[in-house]
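Input: a single structure, listed below in structure tokens.
Only a single protein chain was left out; the remaining protein chains are all shown in position.
And then chain A:
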Amino acid sequence: MQVRRFAALAALPVVTSLGLVACGQGGDEASESNPSAIVSIEIAEPQHLVPTNTNETSGSQVLAALFAPLVSYDEANKPVEDAAESISSTDNTVWTIKLKDGYTFHNNEKVTADSYINAWNYGAYAPNAQGNSYFFEKIAGYADLQSTDPDDDGPQKAPAPKANKLSGLAKVDDLTFTVTLSAPYVDFKTMLGYTAFYPLPAAAFSSEGVLAEGYEEAPIGNGAFKMNGTWQHDAKIEVAVYDGFPGEKPKIAGVEFRIYQQLTAAYADVQSDNLDVLRTIPTENITTAPTDLGDRYATSPASTFQFLAFPTFQPDFAKPEVRKAISMAIDRDEIIKSVFKNSQQSARSFVSPVVGGYREDTCGASCQFNAANAKTAYTAAGGPATIKISYNGDGGHKDWVDATCNQLKTNLGIQCTGVAEPKFADLLSKVEKKQDVGMFRMGWVMDYPSMENYLGPIFTTKGSSNYYGYSNPEFDALVAEGTKAADEEAAIAKYQAAEDILAVDMPVIPLRFGQNNFGYSTKVRNVDLDLFQRIDLHKIEAVS
């Protein structure tokens, strides 16, 4: 008996504490009517909520509510002043930015030139390890804020950088500052619409150049919405209309950004009217979405560009003729129809249709499907008898890679296999070590609408995403000339000339341009998704 009683006592506290945990809290708010309605929008857990450190779509969506950008983009994706009164330059090197008067942060602090200068200095300073620091690269003095590890990889630590302020930023008066670039750059104004260029209030810093602990939990911005409470990790982020906002007023009272682990869960919620806006329809549901949601399923152009890259350093793929023949053997439209159910568009150019200067079919005959010609050209150029296509297995790429491989098999009479790497990072590190991965899939999402944002990072010799060793001095020179051009038109002419070189060299095979596929509940209307996959919070309305 003794033993039994003791055993029961020992087991009891654990069991009851588990039981207590099981009884939790609850409560749901009732739905309100238009225009005092709160709209719920799906996001994933943001990684960061500091402008200079946020570069994924969920975080940028939240920051877009909290901050007003210097420029926003019009219908044609051209930059127009938003929080800025004017942004001007005579030589594209020294830019003068005048701010609109009357903007305040949510803590009533006035938005001044310093708000921008401090925020950008913080973002550019290397030890702060901000994910968007490379956006400040073009500003004079950026190099002094960086430091290199003397022996490349531990044990010695990198010394502190020479300076902690960008020499290119100068305050003129409270509402004016100048930005001096290290070289002329025609698209600088376009860049300023990006998340990295939002201002920060003095309250964001605990001391000069040090971000205050906890700022990220409740960011204070200059936008139309202010935080309502703090960031509830893995649950939600709530924002409410900020009365002191001088710009265009939103037509809703606030937004609840609801955090989802999986898109399919959010999809189920939109279907059952539990959630108002889903920014991406999960791939599994793309075929049924038009019937499930009816006219509440919508699409809009996106900036994504999917392509197959050649490891040009490998002898097999060194000849442009081989690369063109492979491209010609791929029936893009067929794959889009059968695999993507027309949720993307065929790509036959090297930049996305969303940017100014885009021309159709710049790739020419090489991107037009022609099985017979492809085979002749391939045999003549002596292309390899077996090809691998590597892709990251976690991104849902298997289907189209296999379809592409099958086409190559049939049309070129070669062996082709799709090889899955667990993650994109694994694929990249193999490519960087120049291991034999065969052709590999790549994708690009733009940071700001400009041809340069495609041509520069993906194709120039020093481009940050040029993993395939493509290098053509003539191309590099044209892109560089474009950035230094006097105006947008002259720049585009140069960029287009550069793009024509790509059509000759064919370092990659353009495959598809993306499209936003989104859906919403019966409780909202005027839902619009921009090029950055952000819901336009000024347009959206709640149906009472």
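Here, a contact is a pair of C-beta atoms (placed from the backbone, for glycine too) under 8 Å apart; a residue touches a chain by one contact, two chains touch by 3 or more; residues count from 1.
To be clear about the criterion, contacts and distances are computed from a predicted model.
The subunit not displayed here is recorded in UniProt as "Oligopeptide transport system permease protein", chosen from "Cytochrome d ubiquinol oxidase subunit 2", "Succinate dehydrogenase/fumarate reductase iron-sulfur subunit", "Phosphoribosylformylglycinamidine synthase subunit PurS" or "Oligopeptide transport system permease protein". Taking the complete complex into account, A:232 is the one of A:86, A:107, A:232 or A:376 that touches the chain left out.
Annotation: of A:242, A:310, A:400 or A:424, A:424 touches the absent chain (contact as defined above). In the complete assembly, the contact with the undisplayed chain comes from A:443, out of A:35, A:384 or A:443. When you scan A:248, A:394 or A:489 for touch with the missing chain, the hit is A:394. Note on the undisplayed chain: of the listed residues A:90, A:108, A:207 or A:272, the one touching it is A:272. For chain A, the residues touching the chain absent from view are 3-4, 6-8, 10-11, 14-15, 18-19, 21-28, 45, 47-48, 55-56, 126-131, 133-134, 146-147, 149, 153-154, 157-158, 232-236, 258-262, 264-266, 268-269, 271-272, 274, 394, 423-426, 428-429, 443, 445, 457, 464-465.
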